[in-house]
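Note that one protein chain is taken out, while the other chains of the complex remain in position.
Up next is subunit A:
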Amino acid sequence: MIKQFINLEWKAFTRSASFQVNLALKILMVFGAFFMLLYALGAGIGAYYLIEEMVDPEPLKIINQFLIFYFIFDLVFKYFLQKMPIVNIKPLLYLPLKKDQIVKFGINKTMISFFNIWHAFFFIPFSIVLIIEGHPFINVLGWHLAMLALVYCNNFINIFVNSKDVVFFAVIGVIAILGGLLYFNIFDVTQFTAPIFSAFYNQPYLAVIPIVLAFVLYKMAFKYFRENFYLDAGLAKKVDIAETDTMDYLNRFGSISTFLKNDIKLIKRNKRSKMTIFMSFLFIFYGLLFFTGSIEVYDGPFWRIFAGIFVSGGFLFSFGQFVPSWDSAYYPLLMSQNIRYKEYLESKWYLMVIATVFTTIIASFYLYFGWQAYAAVVVGAIYNIGVNSHMVLWGGAYIKTPIDLTSAKKAFGDKKSFNVKTLLLTIPKLVLPMVIYAIGHFAYSEVLGFALVAITGLIGLLFKNKVFSIIEKIYKSEKYKTLVAYKQNN
């Protein structure tokens, strides 16, 4: 029986959509995974000596201090990327298998996933280094086992929270607050958690607690699944209560309002697009890295423009690059309807412009870091509206990745969306404004630098119709290929 299950899993793995990419990408992915493991290994071995030399003679103390964040990030990471076992369990329900067996298999499967295994690449070498450096074996063993047990606790917790967005955003909020309080030296949560982690080292027998906890969570996950193992319970897909919204206030946009209304509904009612909004919100704070001067390499004056473009353009980049993929699920409908491409594009364009203006207003808190900081954001916004909005739509026309709107996964980017054409398009998006600013800045003053970038943005606006007609041509010439590509969902 187990052999059959494993066979199924192997096929699911090798035949999954992410493996159906070309060889070059496959090699790249293998390299990526390999390097990630190598980094973990390197960190495991190197962390001890690095911390000993640079920070504190007692590396374990420092590690224990930050473990709380390590485990919280692990949970977030798992939440986003790890697939839940129930997903492909449905076809097994009708077969003559014991339910306990299927549930057990589903949960065990999560245990051997990459998301748990790669921790071993950090903790095992780190523990070995600890022993080599003269820490007593028993204590290290206790600490080590406790850590691995905590990794598995995370694994089972993830099974519970996976379908509950509220829990997730609460966790994110808590991290942000704790991190912020720590940064400003108001309240240090690590003071309370570090002793717990150290306790596993000092009293190795305490490792039993997390091990038991992991075991209990396993039992709970098992029970939770077993009880909800019905099509109308745990395996049912959630049905949203629909809200109808006529959005009459958008009628003032005239003929494009048809699409605009649809796009707003698209964003409001789908997980994936909500994720995009959340991400573009985070981008607003990206500038803090630059303007607080916390990272030295970013101190060059033209980096301001770089920051300004990202702060105001978070939505523009994360949404715009996937036009028209947002409509991939019903692309055949659009292609057989009397669609006016220009209005279709214009609706997306207006959406990006509105979002950019909106973020620029929110970002006014950058004034706190001096007028230059906010000027960079405003100028970045002008450049985004004038030039980058066209560029992302143009680049998007070449991306043929279908988007599964109902899933929040993969929101952090998709390897298929990464190709030479889109890479080339980042030059005018980011490098050009930085160069323009640098010319003005070094030739005369920062004011001239800002002015030049803003003027470039305004000039870009003049080319809107030209760019739209180019994109329209691309849409038409790529239509059949796009239709085929969008069909290959999952």
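Just so it is clear, contacts are C-beta pairs under 8 Å (C-beta built on N, C-alpha and C of every residue); 3 or more make two chains touch, one makes a residue touch a chain; residues count from 1.
Criterion: contacts and distances are computed from a predicted model.
Trainee: Would you mind picking the UniProt name of the chain not drawn here, from "ABC transmembrane type-1 domain-containing protein", "Fe-S cluster assembly protein SufD", "L-lactate dehydrogenase complex protein LldE" or "ABC transporter ATP-binding protein"?
Mentor: "ABC transporter ATP-binding protein"
Trainee: Out of A:H135, A:R269, A:K342 or A:K464, which is the one that touches the chain we can't see?
Mentor: Of the candidates A:H135, A:R269, A:K342 or A:K464, A:R269 is in touch with the missing chain.
Trainee: Out of A:T292, A:T406 or A:N465, which is the one that touches the chain we can't see?
Mentor: Of the listed residues, the one touching the omitted chain is A:T406.
Trainee: For the chain not shown, which residue from A:L141, A:L288, A:A438 or A:L483 touches it across the whole complex?
Mentor: A:L483
Trainee: Write the list of subunit A residues that the hidden chain touches.
Mentor: 239-244, 258, 261-262, 265-266, 269-270, 329-333, 335-339, 405-406, 480, 483, 487
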